[in-house]
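The structure appears right after this line, and notes come after that.
Just one protein chain is left out here, and the rest sit where they should.
Labels run A, B and C following the written order; every chain starts at residue 1.
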Amino acid sequence: MSEEQEPVTRIITPVKVDYEYTPGVTSERFLLGLKQGKLLGAACDECGRVYIPPRGACPRCAVPTSKIRELAHKGTIITLTIVRVPSDNIDVELPYCAASILLDGADISMTGLIQECPFEEVRIGMRVEAVWKPEAEWDPAHR
Amino acid sequence: MSDPSAVGEPQLTAAHTLEYAYKRSLGPVLSRFFTGLRDKRIQGVKTGAGQVLVPPAEYDPATGEATTDEFVDVGPGGVVTSWAWVANPRAKHPLDHPFAFALVQLDGADTSLLHVVDTGDESSMSTGMRVKAKWADETIGQIQDIASFVPEEAS
Amino acid sequence: MRDVAIVSYSQTPYVRSERVRNEVEMLMPVIDAVVEQSGIARREIGFTCSGSTDYLAGQSFSFVMAVDAVGAWPPIKESHVEMDGAWALYEAWVKIQCGEVDSALAFSFGRSSMGETAETLALQTDPYTVAPLCPDTISMAALQARVGLDKGLFSERDMAEVAARCRRAAKDNPEAQLKGDFDVDKLLAEPYLVSPLRKHDCPPISDGAAAIVIAAGDLAKQVSKKPVWIRGIDHRLDSHQLGSRDLSLSPSTELAGKKAGVAQGPIDFAELHAPFSHQELILRRALGLADDVLVNPSGGPLAANPIMSAGLARIGEASRRIAAGKGQRAVAHATSGPCLQQNLVCVLEG
Partner (left out) sequence: MAEHAAVVGIGQTKYDAKRLDVSQPGLVREAAIRALEDAGLEWKDIDAVVIGKAPDMFEGVMMPELFLAEALGGVGKPMLRVHTAGSVGGSTAIVAASLVQAGIHERVLTVSYEKQSESNAMWALSIKMPFAVAMVAGAGGFFAPLIRGYMQRSGAPEDTGIRVALKDRQNALKNQYAHLQMPDISFDMIANSPMLWDPIRYLETCPSSDGACAMVIADAKHTKASGRPAAWIHATNMKTEPTLFAGRDQVMPQAGLDCSAELYKKAGIQNPRAEIDCAEIYVPFSWFEPMWMENLHFAPINEGWKMTYEGATAIDGDMPVNMSGGVLSSNAIGASGMIRFAEAAMQVRGQAGEHQIEGAKKALGHAYGGGSQYFSMWIVGDQPL
């Protein structure tokens, strides 16, 4: 029997949807801050807790975080993982260490890559410092 | 309380695309339909009440019961039961020149198939007109194997 | 059944594009306002349910971010439907009917402007035999309109009159988007967009959010001077295959209308989720509305069509009008799916 005679049991249907994405008022301020080498958090209008990266609201209070706070480039590792699985959405060389870092002055941790240190030495409670890419490579995507 | 305003323009915008080529397993009924299309046959399936559904469905809209395993050849000619003239096709539409989306009731079918009719201009379209399937140059087992429907007398 | 009333409604002003604010920023003021107006403290609201879709936001789990705008701390009873907010309201109403809670917040949101919504909605169709052809919503609605026109159920002039009337009515609605006086003859002289639909037969693209707070009998009377009672609410589904339906009819609307008790009293006005002009004419018939019933005094979806909120907004607009004393008994309707596939009908009374 030729291949032609095999029944069709599966079809491929490409789906492509295009968007023009905008990040929102607060995220935009944070991203523009990165362009200037600044880590801009935002404090909740009600409870004053500082969020970074800010997403527009303090989820505890459901009010905007409109007070901008420039934060230090140093912080403490809260927890971490070593990633050894590839993924389409990640362009970092494997394996790598992703950690939750609580920046000094912030009330919520942000995720960052831990580099320049062997994985086995990375531990919870460790102090770390942000290292910026060469300015020429800065774009609104942060690291 | 400050209320970020909706006016003005954002400083940062970015293109974002969701793209994936989904692989869809067909099950027995649709497998038969798409295999038929590849072989340039259009098949409908009979419901328990004897209605012929095109495109064939696994389940009867009227009762929710499974359709029968009786398939019948329909078309390739049929009647336009409704149509919408697309004067300015979108990039994702099957044809790049003006055409009609149409519901076509194929000869032997009790329901209509949603597809496109290619007549060149709107004035040659009418409800009740006879059309017939025009096959794609290469048929592989997909709905686009029917390139379009064209007026029967013109073919 | 418990008596349940709408005690407050709020929405964003509908605009072509919310490009500056993200979904959370768009939602916060709306939820703030609806909670404030409800007279019920935020922490006292028993249940929250939202309606939205990932395909508008372009990301999976997009409803999760909306929780940031609600104030879900301490943790709240909360749910989400991947449907128009009208169905979120339905789930909230069910929760009150269970006796589990006495009040609930339902809201919905979406930024249609980020994508090409007419094409995105084609992803609702059968993924095997239909979606690969990308029948955009305007083309599918045009197929439906043609069936009604061919059957002589309405004319293109009737359709233009619907559009002109809705946009004239929208002049009184500060939150509507597309409004003004249009001459029907001039509209009919315009070229077709996708024949038999002209531009005026189609809804604008709108971004926005809407929210409603409902409460059970005693609580509603206690917090609101003008509770608007939900006397009946029901929703039904038609077949998905356009080619196996009579597109000039809406049997699911008819059935939902019966179940919701539309005919059990006089209807002063209706808010119908008819994004295309001819759909108002189909829905009117399916609901058995008399010719003199005022439809879409808010302007309706032809004046602003925030996808995922347009249905909830019909219920909200109707409640607002009743609370303002401009009617005693109204029907509100929401739809979902290609060519009015799924429909919800809600009967409201002052």
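Some notes on this structure:
As a convention for this text, contacts are C-beta pairs under 8 Å (C-beta built on N, C-alpha and C of every residue); 3 or more make two chains touch, one makes a residue touch a chain.
Computed from a predicted structure; not experimentally measured.
For the omitted chain, the shown partners it touches in the full complex are A, B, C. Of the candidate positions A:L31, A:V63 or A:L103, contact with the hidden chain is made by A:L31. Only one of the listed residues, C:P75, C:P174, C:P191 or C:P266, touches the absent chain: C:P75. For subunit B, the residues in touch with the chain missing from this view are 12, 14-16, 18, 20, 22-30, 57-66. Within the entire complex, the positions of subunit C that touch the omitted partner chain are 1-2, 48, 53-55, 58-61, 63-65, 67-68, 72-83, 87, 90-91, 94-95, 97-100, 120-121, 123-128, 131, 234-241, 251-252, 255, 336-338, 341-342. The chain not displayed touches subunit A at residues 9-10, 13, 15, 21, 23, 27, 31, 44, 47, 49-51, 55, 58-60, 78-90, 92, 98-100, 107-108, 111-113, 124, 140-143.
Everything that follows uses one rule, which is that only the chains that are shown with their structure count from here on.
If touching chains are joined by edges, the resulting network of the protein chains shown connects every chain directly with every other. Counting C-beta pairs in contact across A-C and across B-C shows that the higher total falls to B-C. Centre-to-centre, using mean CA coordinates, subunit A is 42 Å away from subunit B.
Distance between subunit A and subunit C, defined via averaged C-alpha coordinates, is recorded as 36 Å.
Per-chain CA centroids place subunit B at a distance of 28 Å from subunit C. Contact of a single residue of subunit B with at least two other chains is seen at positions 1, 3-4, 10, 13, 16, 18, 22, 24, 26, 34, 92, 142. Residue positions of subunit A with contacts to 2 or more other chains are 11, 13, 15, 17-26, 56, 63-64.
Within the complex, the subunit C residues that touch subunit B are 12-13, 15, 18-21, 25-26, 28-29, 32, 58, 114, 116, 119, 122, 126-130, 132-136, 139-140, 142-144, 146-147, 150, 191-197, 239-244, 247. Across the interface of their complex, subunit A is touched by residues 1-4, 10-26, 31-32, 34-35, 37-38, 92, 140-142 of subunit B. Within the complex formed with subunit C, the subunit B residues making contact are 1, 3-10, 13, 16, 18, 22, 24, 26, 30, 33-34, 53-55, 57, 61, 81-87, 90, 92-94, 101-103, 105, 111-116, 122, 127, 142-144.
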